[in-house]
Structures are given as structure tokens and as C-alpha cells.
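Removed: one protein chain of the complex. Kept in place: all other protein chains.
We just call them A, B and C in the order they show up, numbering each chain from 1.
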Amino acid sequence: MAKYKTEGLHCWQKAKELTKKYYQDYKESPARGGLRWEGGAWSFDAIPQALEGEVHGLSEEPYGASIAHNPELQVRYQEAAEGKWGCARDLCSYMRAYWGSVALNEYAYGGPWPHADFIFQNQICCCHSKWLQVADEIDGGTTPYFCFDVGVGPYDKIGDRQIEYVVAQLYDGIAFIERVTGRRIVEEKLIQNVYNTYRSNCYWAKTCELNQAIPAPLDEKTMFSLYVLGTLEKSNRAVADFYEKELYPEVKDRVVNKIAAVADERCRVLGDSQPPWGFLRIYRYLEQYGIVSVANLYTFSLIGWMKVDSNGLLVPYPTLEEQGITIKDRDHALRLLVEGELKGKLMWAPFYGANYKNDLVTKIAKQWRCDAAIIHLNRGCEGTAQHQMQLKIALQKMGIPAMTFEGNMADEREFDEGRVLRLIELFVTETLGLKKVPKDRKGRG
Amino acid sequence: MIEEFKQWYDDRHSYAKEWKKNNRNGKVVGYFCTYVPEEILYAANCLPVRIIGGHEPPARATPHMFDMWCPFSRDCLSQGLAGYYDYLDGIMIAQCCLHVRQAFGAWQLQVPTPWSYYLCMPNAVTTSHAKKFLSGELAEFKKAVEEWVGKKITDADLDRGIDIMNTSRRLMKKVYEFRKEDNPLLTGTEAMTMVWASQLMDKREHNVLVAELLRGLPNRELDREPGIRLMIVGSENDDRPFMEMVESIGATFVIDDHCTGSRYFWDEIATNPDRLQAIADRYCDRVPCPTKDFQQETWERKRFPHILTLAKEYRVQGVILVQQKFCDPHECDIPSLKRYLEGNGIPCYVLEFEVTVPVGQFRIRIEAFIEQLRADELFD
Amino acid sequence: MTEETRKEYWRWPEGSWVNPGIDWQKGTIITAGVDVGSVSSQAVVLVDSELYVFSNTRTGSDSPDSARKALSIAVGETGLTVDNIDYCIGTGYGRVNVPMAQRTITEIACHARGANFMYGPQVRTVMDMGGQDCKAINCDDKGKVLNFMMNDKCAAGTGRGMEVFADLIRVPVWEIGPRSFQIKKEPPMISSTCVVFAKSEVVGLLEKGVPENDIMAAYCAAMAHRIMELLNRLGVHEKFVITGGIAKNEGVVKRLEKELGIKTAEKAWYNPAYKAYPFDTQIAGALGAALFAVAMVSKGKVQSVRKK
Partner (left out) sequence: MIVAGIDVGGKNVHVVILKDGAIAAQGAAAAGIQKAQAAERLYDEMLRKAGLTQADVGRVVATGSAGKRVAFADACIADAAADARGVNRLFPSTRTVIDVGAEEGRAIKISPDGKVLDFAINEKCAAGTGTFVEAMAIALEISVEEMSTISLKSNKSIPMNAQCAVFGESEVVSLIHQNTEKQDIAKAVHDAIAGRVASVARIVGMEKDIAVIGGMAKNEGFIDSLKKEIGMDIIVPVDPDFVGALGAAESAAKGVLEEKVAAKVVGQEIVEGG
């Protein structure tokens, strides 16, 4: 008999639809007189999305990930980037997939490569500023390009000077966007977008916090398809509503009614960095042992805003409502947006030192009650793979068994499934001493 | 002089230890990237020593950085773990690429060092905002150093620091001038050895040696055929055996763009009553590392035209693009840079570097490239 | 491994050829090119730029001996000796150890030049697969190298790999090509191109009882793909030719052509007068070297060292 009852997530379908619509809208925008812009999951979509009239963005990382889900496309795009363009094989694999898509003049969602009207990008890792710099070059080098810098320091060192630096760049960005599009950034829209951005990020964080419950209402594999909306267009009302009004209440309800993601939850593990997208079946394999992956700094804070409270605990970042703030004007909106991203996006903290990664992830391990860690040494992304070996050492020091396996989020040529399953089996059966859950287990979330 | 440079480069650790003995109240600071404002360290009577690799297989680094991090950063950490830098009073980094930051982060946790500092060097260096932000960072850094060494840093101190650095830059640039000659008065290996030494020695002492070198150069006789005039471009490069090999098979490196070469010292600090702003301006305006080479209004890079100008001024016949394995910033730029230079009529050859360079395998590539450049000899 | 190498499945047959229509004693300029590769060595002698003799033999553990052996096999009974040669150029991976050579030129330049002579001036891309490196070369109508690329520091998918493979499945390397097409449907390619891991992958397939021919197909496909990746980085232009041993392995060549969508030029002498001469893709390097020697001597760029 299964240990807990489990059922699928009702709002799952809605998430899928919103995602599909996003990529369709981008494709069709010009036909409807709309504009198109390229950027990243982190490039403050609240601003370009405040343009008057219809406008749609293409978010580079999730686009790369969606290519990764399709092995045929993935390999073809990687090889085009390496062959036709001639880039090194060890670069960010999302970026190579993206470049390949441009080089082959193919849009993964059908049709030729959809040229953007402008690029609104930000710099946090070595590749982000280069990503669209090169993509546009491959594409002919005619797209107006703007890139602003958010590498101003970790969440606990953010003061006026840091915020001022980014805000000043955003003003330039607004001027740039208005100049190259000939359209205005509408203040009311901007203010609304910032409200939405706060709701999306804070409510995703609250949802993640709910996963501290035993049994875990969500497993990581499910969370992957849920946070993606935030990486696409967190400033979108529909997205914010999804997180606040649909996902959060439903997961809360699962906790109350002890509805588990994995019926036989016996062992809670934490992950690190993106998974090898083409091989999510690894999680299915783990489930046979009653192992559920419940936490991952990446999965939480790629979009989820969190903070360390006075007790040193990791908690969701307060929404504007909770802070009792009403946005006065454009300047206020920009400052709040920057403050939220710089203080709330803990995912950025490890960029400034291994101590940050160790501190945050060991907090997660405690608060989310993890029994072990399975760390994907992600050869595809320097950003999320920061300090992973230091993390392994830190976790083992606090008595949490940890294993690593090498892979690549979006380049299956760097993932040896047989080998990795061997390692995981060894870890699970020997180090964790787990046995398979007798069959007859029910379906999963 | 070249010999002294080479000697101190090879014997970098004894040099620093020696220096400590002779500068009782001075501290030795190991730094990880050339965006570190050495001016302020000199102002505080510290000896900045750049942490560079030992060209040994970085076996010790494996448990701390898995092998997708660039060989150079792993090599640096490996040196630290081996205890070669046990004399350091402090380490610091100026925000740069993720690889070196990785090594710095692991060093902070794994290699006991009394003091460490992360200077948040901004990335959008072409903006006025970045200059303002950086001068603020420098003010904080200055304060931190003052507290650490227990001594105020006066404007006079800063002027001294700036002067030491500017003199070094001016002198080394003059030496580079002599590489423009038909038969360069010093080889690329020699020139870069001078720069490597400058990152390891007390600049004041180094400056004396360079000045001496400059006096000698005009009537120096180099008994060798210059052959093909090459430029070498890439991230860090202090691979002496490789450069010697290339210069032994019918070529001479006449100019470079490396952070262990011209990119390190090319630009001076302008005088400005606000010393920190002057320093900030210099580090924002300097020839950028690719990781900071983006502008806010165009995708074009600032470094490319600079490289082309150098290539023209030094009458370069071919460019060797060194791609340090896993070095994203440069790997992102190299395909574009290759097209850019070849589009301007300058042939390029890309080489992928690792910590230990298999000279044999590279020799055939370089020989073939040189043959390609002097094909007329084979064909007419 | 040892008992595997006792019977050498991997080695292409050795051979030599003498042009019956030439009396070297009547020649004015006699030049030689010696290509000492990591696996096989070739020697070519030209008399007044005409192909006179060539040989193709295995490289031993000592390069100078291999060079001498190659040349002596080539000249055979003709009576021609080193002393009769005006100028000799060494090339290939052992080029610095060619005792009779006056200078060396890399196999990149030599293969481009040799291919130009063998296949004609329309050749634009030359792919030379050596024992442990592949070189993709773009050249002009003179055979002048415009740019080139070589595989990285891992020998995955090089000639050596194919030899280890031949040993492993105990099939002579010249049979692998034909047999790799005697299959029902094209199998998925061997995933690992690392010589050692590919080996264990192959063992796995043999164990599973996968037919040998399918495994050969899978290996040839992997190799073809690897070469394709290199060629794409360089850019392939017709006329496209393959030199070196691998050119003889249609199992790789045909699959490569399919991946590239470009045919390789027919293996035949450009010079109609040569129609009757044997066409050995492995001599391109040595031939190129000998041709450079002619040019240098005749242009007076170098002094003849001929003793008799």
C-alpha cells in the first residue's frame, strides 16, 4: 500500500497553455502590429512589456531549455552553432542551442527565426552580455542592442549606491527602447508590471516554502514546469495570477490534505543546478526508492524572491501588499523593481562567493528537511554550477550524504545515462541503504 | 635585464618572501584579475602579486572545482592548495569572469589566508554610471585596506601609488615600441616575460630594470631571423615554452593582446583631483576583458578595433588566437574576432590551450600556419 | 591487446610502383618526398616533375629507419640512390627524423599540393586523415593552403581508432568498408569516439550479438560524423577530396558524403597521361613534398645536393 495519497496538479494544464501561448504570441506579434524583443529570464521584462501597444518578448534561457527537451533539435542546433558559426563546444549549452537556432534560421516553435525589434539584456554571468551580442551578429547585426549590468554584489550588501547604479542604467534603457521603437513606455503599465513581478516572484517563493511539508506536495520534476512561467514573463498579469490565485492555493490545499508528490516518500533529497533536461526520467528512477527531490536553490530562486530573516531562516520575500507599499510613479516603480531583484533573487548570491552558496543551500537542507543531496555537475551552465564541489564538501560536513554526477542541461552528448544510473544506484542502495518500494505504487503528481 | 625578469618570474615566491623580509610593515596581497586597482595597494605599502598558474596538471584542484572550469583558474587554485602562496597576508579579486571567481571562492574556504576582499568591479564599463559606481567601490575598498593595515591612505599616498603604476605602464609601452622595428629588438617571449615579472615584482624595482632595459635596447643586436610577424591574442598567457617554440620556427611575436601582456598596462591614469575617480575612470576605460566588452547601444565590441589598430601599427602578418579551454568570455568573442580580423585581411589561427600544452602537437599547426603565410616561398 | 596485434588486421597492404616509361639517368632534376606518418610512411621520387616511383609502407618505432625503408622500397631495383637525388623534403609526423631530407614541410602544405597534382587544380577542400589527426584544408588552384583545421588533442575518430577497431573485431581494415554496407538498416552510430571507450562500446555490442557488419556500420558512421563536424567548422567546397588511408574506407567516405551532401572527387589522376598509373591516396603528402622540391630547385631557391 502506498504511504500517502497522491494526485496530479489541477493547474498543471493551465501552466502548459500559458507557456504555449507565450511562444505563439512572440511568433505572431508582428502580424498583429505588435513588437518583439529578445532578452533573458532575468532581464526585467516589466520595462519593455510596458511599451504602449502589443509587445512580446523571447526569453533566451527557457527557449534554450525547450530546445533541450527535443534531442533531435538539440543536437542539430548545437552542431550548427559549433559548425556553421564555429564556437567552442564547451560554451553555455542554452546559448549554443539558441545560436544554432538563429544560424539555421529556424524557430523551435515552427517557421523561420523570428527577428526581434530590439534586444533588452542584462549582464550577470560571463555569457549573458555575449549571448544576444553574438546571436544578433549571426542574424546580421541589425537589431538594436541594450545590455545593463546587475552584477553589483550579493543580497546582503545592497544599498542605495548599488540600486542607484542599476536604476540609472534602466533610465538609459527606457530612453533606448523609446528611441528605437518610436513608442512610449507607459507609466501605468510599468507600475502594473512591477506589481505583477512582485506577485509572481513572491508567490512562487511561498509555494516553494510549502514544500517543507512532509510529504512534499511537489517534487522538483513538477516544479520545473511551473517556475518556467516566471522565467518567461513574470510581469504578466496572467502569470502573476497563476502563481497567486491558482498554484499557491492548490499547493496549500495539498499540504493540508497531505497529498504527496510521491506516494512513497521516504527520503527527501535536494538537487543543485538545472537537470539534464533530456533525462528527467532520472527522477522516476529515484521514486522507485521512495526518493523525492524537494528542494534546489536553482528551482526556488531562479525567479522566486527570498530573504534571510532575523532568525537566519530562509523565507519568502514580502509582497508589496505585505510591505504596505503602493507604487507612486515611474521612479518609485523602477527602484522597487531593482530592490526586489537585487535583494530577493538569492540565486545571484553564489556569484559572489562559495560561502554564499554553502550558507543558502545548507539552510535549505535544514528547513526543507533533506536527507541527502544529488548534485548535477552541470557542464552546460557556469552560473548555476558555481561552487558545486565546495557545496558537496559543506553538505557532507553537516552530515548530509552527497553525490555528484557530471552532465549537461542541454547537451546530451555530455551525458552518459548508463554511467550516471550506475552511480545513482550505488549511492541510493549503498550510501543511503535504500531498497526498492514494492510495486503497486500509485500514479504521481 | 630580461634574465632578471625571467629569474623573478620563475622564482616568484622567493621574491615575495624576500620582499616581506625587507618591508617589515608591508603586506603581500595575492590578486586574481588585472581589474584590481594596484594603485591603492601600493598607496598602502602593500605588494600586489598576481596569482598565476604553475603549468602543472591541477590535480589538487579536482575536489574543489570540477573540470569544466578553465585550466588557468584550476591551476591557480591548485597552486594555493599546494601551499606555494603560504606567505600571502591577503588575497583579493576584482569582479571578473566566473572561472576566476570560482577559484577565488574555493581559495577563501580552502587556503587559509588572513585577509580577503571581493571588489565589485562593474561590468557596464562604457557607462558613466559604472565609473560613478566604481569610485564608490574604491572608496569602500580604500577604507577596508586602511582598517586592515591600520594606517590612513592620504592623497599623497594615492598619488604615489598612481605614479608607480603609471610609470610602469609608460616604460613598458616604450619597450613595446621597439617591437615595431623590422627586426624587433626583443622577442615576444622576452617582452612578455617583462610583463609577467611586472605582475609579480615590486613595480618600483621593476621600473628601474625596465628603464635600464630601455637604455640598452637601441644598440642591442639580436642575432636571429625575425621571420613572420605574429600577434598573439587571448586571455591570460604566460606559456613560455609555447612562445619560445613558435619563435624558434621562423616567426616573431611583435605584439599581443593578453591580460598578461599589453591589455594589462596599455592605459594610464589621467590626473584628476578626485584620485579615486581618476582610478575608476582608468579601469572602466582600459582595453576591456571580453567579459566586460559590451556597450549599451550596440552589440559591437570595443576591443576589436583596438586589436586591429595594434595589428596595423606593428605590421602583423598573422594572428594566433589562443582559446583557453572553457574560457567563456573569450570563446564567445573568438569566432567574431576571427571573422573581423580576416575581414580586414589578417589571417588568423585558433589554438585551444590547456594547462599543459602539448608543444609537439601545436608545433605542426604553427608550422603549417607559418607556411601558409609565406606560401610564396613554396609557390612564387 | 598483444595477441590481437600478432595478426595485423589494421594494416593497409604495403606496396611500391615504378614508372616503366622513365629512365632516371636521363633526368635533369630528381627530387624526392618522404612522408613519415605515425602509422605508415611513403616515399615518392619525381624525375623532371614526372612521377617515377613511390612506395607505401608501415612506420616502425624508429622514424629514420622507416624513412630509409620507404625510399629503398620505392627505388627498388632501379639503381637510383640518395646520391642521385637533387633535393629531398621530409614531411609527416616524423618529418624531423628523415635523414636524407634537406628540409621539412608540414603534411598540411604537402597534402594540399599533392592533392592538387593528383586530382587537379579544381580541388578546393582536402581532408587528410592521418593515424592520429585529421586535417581539413582549403586551398586554391595552385594547391596553396588558404586555411586549415585539425582535430583537438584527443584522437577520437582518427585513423588509429579505425585500426584498433579492426584489430578488435578481427576484420582486415580493407574489408570494413564493403562489409559495413551489407546490413539491413543503418544502425545508430557508436556514441563514444574515444578510442578506448569506443572499444568497450563495441565489445558490448558484440556481446549483445549485434552482427559484425552492423557494428562496422555503426563505427564508420561515428567516424564520418566526427570528420563532418571538423569539415563544417572549416567549410567544405568542391572539388572535395580525401587523402590518406581513410580515403580507401568507403564505409566512412560514403557516409561522410551523405552527411555533407557533397560527393568526393573520383579517385583518378587529373593528368590523362597517368591513367594507367596506380592511384594511391596515401602518397599525396610525399608527392606534394617532392613537388615542392622540384619548384625550389628549378627556381634556384635551393642548391642541389646531388652527388652523382
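By definition in this document, a residue touches a chain if its C-beta (ideal position, glycine included) is under 8 Å from a C-beta of that chain, and two chains touch if they have at least 3 such contacts.
Just so it is clear, the model here is predicted, and its values are computed rather than measured.
**Student:** Could you run through the displayed chains and say which ones the absent chain touches?
**Tutor:** A, B, C
**Student:** May I ask which residue of C:D62, C:D83, C:D141 or C:E238 touches the chain that does not appear here?
**Tutor:** C:D62
**Student:** Tell me which residue among C:S49, C:S72, C:N97 or C:N147 touches the hidden chain in the full complex.
**Tutor:** From the options C:S49, C:S72, C:N97 or C:N147, the contact with the absent chain belongs to C:N97.
**Student:** Looking beyond the chains shown, say which of C:G90, C:G143 or C:G161 touches the absent one.
**Tutor:** That would be C:G161, which touches the missing chain.
**Student:** In the complete complex, the non-displayed chain touches which residues of chain C?
**Tutor:** These residues of chain C touch the chain that is not shown: 1-2, 5, 38, 61-63, 93-94, 97, 132, 153-156, 158, 160-161, 194-197, 199-200, 203, 206-207.
**Student:** Which parts of chain A face the unshown chain closely enough to count as touching?
**Tutor:** 280-281, 284-285, 288, 389, 396, 401-403, 406, 416-417, 419, 421-423, 425-427, 429-431, 433, 435-436
**Student:** Residues on chain B that touch the omitted chain in the whole complex?
**Tutor:** 57, 59-60, 62-63, 67, 354, 356-361
Quick note on the criterion: only the chains that are shown with their structure count from here on.
**Student:** Using the contact definition from the top, classify how the chains connect: line, ring, star, complete or other.
**Tutor:** complete
**Student:** Where the centre means the average of the CA atoms, what chain is farthest from chain C?
**Tutor:** When every chain centre is compared against chain C, the largest gap points to A.
**Student:** Taking every chain's C-alpha mean, which one sits closest to the mean of all protein C-alpha atoms?
**Tutor:** Smallest offset from the overall C-alpha mean is found for B.
**Student:** Between chain B and chain C, what is the gap in Å from one C-alpha centre to the other?
**Tutor:** That gives a centre separation of 42 Å.
**Student:** As a quick test, compute the distance in whole Å between the mean CA positions of chain A and chain C.
**Tutor:** Chain A and chain C have C-alpha centres separated by 51 Å.
**Student:** Which residues does chain B have that touch at least 2 chains other than itself?
**Tutor:** In chain B, 352 touch at least two other chains.
**Student:** Scan chain A for residues touching two or more other chains and write them down.
**Tutor:** Each of 86 in chain A touches at least two other chains.
**Student:** Which bits of chain B are touching chain A when the two form their complex?
**Tutor:** Checking each residue of chain B against chain A gives 63-66, 68-69, 95, 97-99, 101-102, 104-106, 108-110, 118, 120, 122-124, 127, 129-130, 132-133, 136, 290-291, 294-299, 301, 323, 325-326, 328-329, 331-336, 338, 352.
**Student:** Within the complex, which stretch of chain C touches chain B?
**Tutor:** 93, 105-109, 113, 133, 142, 144-148, 150, 152-153, 292, 295-296, 299, 301
**Student:** For a test of understanding, state which residues of chain A touch chain C in their complex under the given definition.
**Tutor:** Against chain C, chain A makes touches at 79, 82-84, 86.
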